[in-house]
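Structure below; questions to follow.
One protein chain is absent from this view; the other protein chains keep their places.
Take a look at subunit A:
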Amino acid sequence: MVRLITHNLLACHVKGCTSNNFPLQFQDVSIEIREAEFNPDFLRGFIPKIEWKALVDTARQLGDTSLPLEPPEMLDDEFLKNLHHVLLEVHVEEGAMICPNCNHRYPISNGIPNMLLAEHEIA
């Protein structure tokens, strides 16, 4: 399952592709929404690990505009519920992710991203 929490941790790793290689851009995706248990403590602890702009831009690209451009200082329940939904309930099942720098295409099938590279592409 490519949830946006995981998308936020994946970068292109083709040999020599070391800048502007994150976030990968979704292309031709099909999405499923699956409810997950809300856990505010987990979300609060995870916020420092998130590349916020990448998350917001990606969510907006997928049609979800619920997150603010900067994480708010007060982490109220409404914000945390929106964050919970974006990070953990949006599943990209099919499609691809494209590197914004080298255009390498990483396909997604059955919710599993194929991040394998050919021998000559590995750093």
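Everything that follows uses one rule, which is that a contact is a pair of C-beta atoms (placed from the backbone, for glycine too) under 8 Å apart; a residue touches a chain by one contact, two chains touch by 3 or more; residues count from 1.
The rule is simple: contacts and distances are computed from a predicted model.
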Among "GID complex catalytic subunit 2", "Sorting and assembly machinery component 50-like protein A", "Ubiquitin-conjugating enzyme" or "Methyltransferase small domain-containing protein", UniProt-listed name of the chain not shown: "Methyltransferase small domain-containing protein"
Residues belonging to subunit A that touch the chain removed from view: 1-3, 5-6, 8-13, 21-22, 36-37, 39, 41-42, 45-46, 49, 51, 88, 106, 110-117, 122
